[in-house]
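Structure, as structure tokens:
Our next item is chain A:
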Amino acid sequence: MTLTLEHFLTVGALLFCLGLVIALSKRNAVGMLMGIELMLNAVNLTLIAFSRSGVSAEPIAGHAFVAFVITVAAAEAAVALALAVAVYRNRQTVEVDQLDLLKL
Partner candidate 1 sequence: MEGAGVVIAFWALALVTLGAAGGVMVSRNLLHAVLFLIIAFVGVAGFFVLLSAEFIAMAQIIIYVGAIAVLMLFAIVLTPRTMRDNSETAMVGPAILLGVALAAVFLFVIHDTGWGVREPGWVAVTSVTSEPGLAAADLGRALLSTWVLPFEIASVLLTAALVGAIMLVRPDAEESGDDA
Partner candidate 2 sequence: MQLTVLVFLPAAAGLLVLLLPARHARHARWVALLGSLAALALALVLFFQFENGGGFQFVDRASWIDTGAFEIEYFLAVDGLSLPLVALTACLTVVAVLVSFSIEHRQRAYFASLMVLATAVLGVFTAMDFLLFFLFWELELFPMYLLISIWGSGRREYSAMKFVLYTVAGSAFMLVAILALAFSAGTFDMAVLGQSNIESAVLPLRWVFLFLFLGFAVKLPIVPLHTWLPDAHSDAPTAVSVMLAGVLLKMGGYAIIRTCVTILPAQANDFGIWLTAIGAISVLYGAFVTFRQTDLKRLIAYSSVSHMGLVLLGIGVLGTTAMVGAAYQMLAHGLITGMLFVVVGIMYERTHTREIGRLGGLARQMPLIATALVFAGFASVGLPALAGFIAEVTVFLGAFQKHEWAVLMAIFGVVLSAGYILWTLQRVVFGPVRQEWDGVSDQRYWWEHASVAGLAVLVILLGVYPDFLMDMLDPAIGVVSARVAT
């Protein structure tokens, strides 16, 4: 059998949705963050698959994109964890479902 672009995209899509589910369901901020990172990974996978598939006139763009996504992801993670720590310091918890001071 032959592997086609769709195979990789499918994996990407599944990974993305899995990450989404995790991000939406986890109680712990760090847990949510993991989901988000998985989503980004899925995006990266998709991008690379595209740039490799030969669809792209300029495959390099995909790679560049991924490089930036990875960078941003790192920054985001750093900030996220920092905020988590700040929250923890204030509230002695990082369980975001307990963060509901703000409503009504």
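Here is the rule we go by: a contact is a pair of C-beta atoms (placed from the backbone, for glycine too) under 8 Å apart; a residue touches a chain by one contact, two chains touch by 3 or more; residues count from 1.
Quick note on selection: all candidates are chains of the complex that A comes from, given by their letters.
Since the structure is predicted, the reported quantities are computational estimates derived from the model, not experimental observations.
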If you had to name the candidate from 1 or 2 that touches chain A in this complex, which would it be?
1
Candidate 1-facing residues of chain A, complex:
1-11, 13-22, 24-28, 30-31, 33-35, 37-38, 41, 44-45, 48-49, 51-55, 59-61, 63-64, 66-68, 70-79, 81-86, 88-89, 93-95, 97
